[in-house]
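Structure, as structure tokens:
As you look at this complex, bear in mind that one protein chain is not there, while each of the others sits in place.
By written order: A and B. Residues from 1 in each chain.
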Amino acid sequence: MSSAIGSPIDRVDGPQKVTGAARYTAEIVLPHMTYAAVVAATVASGRVAVIDTGRARGAEGVLAILTHEDLPKLAEPHLLPSLAGAAAPGQSFFPMQKDVVHYAGQPVALVVADSHERAQYAASLVEVTYERAPSITTIDEGRDAAYEAERLFGGLLPARDERGDVDTAMAEAEVRVDVAYRFAANHHNAIEPAATTAVWDDGRLTIYDSTQGIRASQLTVAQLLGMPLSDVRVITHFVGGGFGSKAMVWPHVTLAALAARHVGRPVKLSLTRQQMFTSAGHREEQEQQLAIGATRDGRLTAMHHEKLSITSPFDDWAEPATGVSSQLYACPNYRGEHRLVRGNTMTPTFTRGPGEAVGVFVLETAMDELAHELGIDPLELRVRNHAAVDGHGNPWSSDGLEECLRHGAELFGWAGRNPVPRSRRDGDWLIGTGMAAAAYPVPLFMPTQRARARLYADGSAVVQAGTQEFGTGVLTAMTQVAADGLGLPLGSVRFEAGDTDLPNVSSAVGSAGAGMISAAVHAAATALRDQLVATAVADADSPLHGADPATIEVREGRITQREYPGVGETYGELMQRNRLADAEAPGSWTPPPLDTPHGLLTFGAQFAEVAVDPEIGLVRARRMVGVFAPGRVLNPKTARSQLVGGMLWGLGQALLEGNRMDPRHGRWGATSLGEYLVPVNADAPEVTVDFVELTDTVVNPLGVKGVGEIGQVGVAAAIGNAVFHATGRRVRELPMAAELVMD
Amino acid sequence: MRPLSYRRAAEIGEAVATVSTEPTSAFLAGGTTEVDLVRLGVARHDLLVDINDLPLADIENLPGGGLRIGALARMNDVARAAQVVEMYPGIAQALLLGASEQLRNMATMGGNLCQRVRCAYFRDNVSPCNKREPGTGCSALDGQNRGHAILGTSEHCIATHPSDVAVALVAFDAVVHTIGPSGARIIPIENFYLLPGRTPHIEHPLEHGELIVAIEVPPLPVARGSLYLKFRDRQSYEFALVSVLSALLVQDGRITEVRLALGGVGTTPWRARRAEAQLVGAPATAGSFAAAAAAELDAAVLHEHNAFKQELAQRAIVRGLDQAMVSAVHGGAR
Partner (left out) sequence: MPAWAVQLIAHHVRPKIMHNDQFVATAPPDRPPLTSGPSSLPVALTVNGSTHVVDLEPRVSLLDALREHLDLTGSKKGCDQGTCGACTVWVDGRRVLACLSLAVTCEGRSVTTIEGLAAGEELHPMQRAFIECDAFQCGYCTAGQIMSAVALLEEGNATTDAEIAESMSGNICRCAAYPNIRAAIREVRDAGEGGHRATA
């Protein structure tokens, strides 16, 4: 009886967003507001020898300057992904506790003033003298000291994954491909720079934060400040994009709280665009190598996938690269390994498609090479090798890869493709097409998720959960879920979020948001419906008195016998008669155990056509097609948008986006949107997205696998494969800059 | 952002007098360079003299042919002016391929000529940079120099001149009209741009307080077939990796006149004089184009990450000349 779920309704927050009425964090108005500005370290390693705040203190409007000398001591932060539902600092290091400097951009002082301009200016007057120590900021500098990591992702995942006898199988393989790739670092660059506004009232702290997880901000700040959770409230109305940069809780959030306590007034701390390159993590510089052994008829026999990347001085962080390569294809002998270099950067973090945006690029490029080598159609090679079970022999919770590949091929017009490289030309441009399979793990390591539903006697409802809207369309999708669960028309339901005073849900990261929040919202809404149905059947005055609740349904706010729709009454009638001004029910969902006997991947297929100017080295995407099997689609309109966005992120990853450290100074080369190139409108071709809808009864009650990451995964490979098809050239580095593509 | 004083000038004389007597002052036109750099702390001006009310926004035909473009004419207005499109399509194209609609609505022609380099070390306000802090060294020489110049460089600075329209203006021998504390001057545009040499902080010969009032482009039949090609990583809203202004006059298959200039590869908007010299009189063929391109780029000084531009620029020149053949002004029997 889903009527709202699955319909492409417009975003409920659309009117607010198109009129400018939607308030983002830096736009919260509080009386006596003050403004904070961060002074960031300009060296990558060493210590603050002297910090002279004299001139800054003398500047007009300055209220306070905090440095390591006067910042209160905090509890030790321990990195843990926010989805786990505990304190989630982005790194196991908090700046300004001592004089040590571990990375350029690390906060060394915080200036509070009575206006934005004055705070920024005074920050520029703080004079810091550093004692510089040697630094390592690139893989090349630290290569000799690389070590094998034990666990990744804040300890959540093992760094090594092995089955069978890879070395023997590889040696005996009839065909081998062995590819090595280099990847420049990536920065999220959500268009809203991170901001936090903090205000204290009677020992209690309220934080307005631009975050992907209000709960994570609450847990983290409370832990660092040693406060009870009940005294820390986090509010977020709208967030201007996250993409992973707001998934963890970075030092500026707690710094804003400390500054507000210090000056006794609300403090607004907005990071500058430049500071965003050193304040909210990044996708680390990395290298990956993948060797595949196969039979002549295209069956994989051995795979060896290695990653080397650079992390911070304090955390073993690497995006896991092997979550898909270890299980997408049936291959008896597999080894995945992660090696790390310790460097002077902040701890890298989730960046859209964490791990697999890069890991699958490598996998799907190697598969393309193998297909080319064997003379097998790339799509057929995927179908032939797709595993029926995961790496542990468990069946998929739901699959759909082959359907995605076949449907995508049809939409794209893949059939009849001439596989010969450099076989199509259009004026100065060589034309090529490429494809890739896509897959992304469905995470289950979140704690119990909760929501609450309240129905008023007038038939309108408010459903609440402590999540936040950062573009995913969660407000809209959850309104749909709640309406269906309650049996109400959409217009009668308001979904409320953005406040930690609401029931707990985890951070919306790793594409987990829609699945876990819908599970809790569905539970609350149906619990409330069931509660009122129970009231009706127990009520002697109800037309439904004595009926079996299993025979009852609620539609459009009317409770009826399914078989006899004429028999029934409205929620309102029932509630008024029973003197219920409102009714309320909590709902919760506890995810399946981590050892659920199922393979958990979301699948998809990516196709791209590119034009390459081989003389100049420019690559332009002409069209892209993606087909995905994300379980149930709550709202195809917003889901499609998210997938299109993900696919265009893949385009950026393939062709434009990269940042490199200048090892001499230990600073990023690009620190603005003029230097770090993200796609603009003219880079974005028309994008076709379609779904293969599948029922998944394992991942969560509504069978939602999520669309946040899968759109991006595989795109870069499809584009790279298309570039090869166009030019006959494999570019072994992302982004594929002109100098690498030119003949 | 440092504290700023502001003065809105009503007359040219007042603007010139104010800036020339205040050592840390500057003119404020569209502000797209100035406000950005003051906010970054790279420009250390204390007083901005707003020149937007001065009557310098007109685009007029000159009596003997040619065009006078007021210093305050906005990039978008110049790009879409009928005379410019007709007589100097390369100028219009160069303008429209620069920045974004919003920026072009703000940015003025005078400001465009004076825009500062986009070298990240110059802009970060921290790294050693001879242009920002003379004598501190050049971080780009051994640093991230993909965007940097290969022509006109020195051991002291290799920053690329970022302007697109200036490339077209140098090709067309435009002249810059100024009024300064010591009177009016006319500066040929090629003399307006100074090579970095030992003094990369001095980019043009303007005295402090000398105001650009107009740019004049001489009558130039060859310019009617001019073309501006701009190559960049992103399809739009980015400075050039390399750009080419090309214009040809072809008579009986031979080149009788040519204008060729490069952007994205020079420390100044680069007039390709060597190539031009080779091309005049040569047959209008791919072979002559390639040879001329090679001659021009022979002088390139390469660094670690920008070495590819030597080849890239040659190919761009050939492409530009090739395409300019289509729109070239032809004479005689073809």
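By our rule, a contact is a pair of C-beta atoms (placed from the backbone, for glycine too) under 8 Å apart; a residue touches a chain by one contact, two chains touch by 3 or more.
No experiment lies behind these values; they were computed from the predicted model shown.
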Exercise for the section: Based on the whole complex, identify which of A:L63, A:A169 or A:A190 touches the chain you can't see. Expected result: A:A190
Practice task
Tell me which residue among A:Q642, A:N659, A:N700 or A:N721 touches the hidden chain in the full complex.
Solution key: A:Q642
Practice task
Can you work out which residue in A:H116, A:R454 or A:R732 touches the chain that's missing from view?
Solution key: A:H116
Completion exercise
Residues on chain B facing the left-out chain by the touch rule are 1-10, 14, 28, 30-32, 35-36, 38-40, 46-48, 50, 52-53, 99-103, 105-106, 235-237
Exercise for the section: Please give every residue of chain A in contact with the chain that is not shown. Expected result: 10-11, 13-24, 26-27, 29, 31, 60, 115-117, 188-193, 238-243, 270, 272-273, 470-473, 637-638, 640-642, 644-645, 647-649, 672-674, 678-682, 684-687
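By definition in this document, only the chains that are shown with their structure count from here on.
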Practice task
Can you check the complex and tell me which residues of chain B touch chain A?
Solution key: 1-3, 41, 118, 120, 123-124, 126-127, 139, 142-144, 146, 231, 233-239, 241, 308, 311-312, 315-316, 319
Exercise for the section: Give every residue of chain A touching chain B within the complex, in rising order. Expected result: 42, 60, 117, 120-121, 124, 428, 615-618, 620, 655-656, 660, 662, 664-665, 667, 669-672, 674-675, 677, 679-683, 737-739, 742
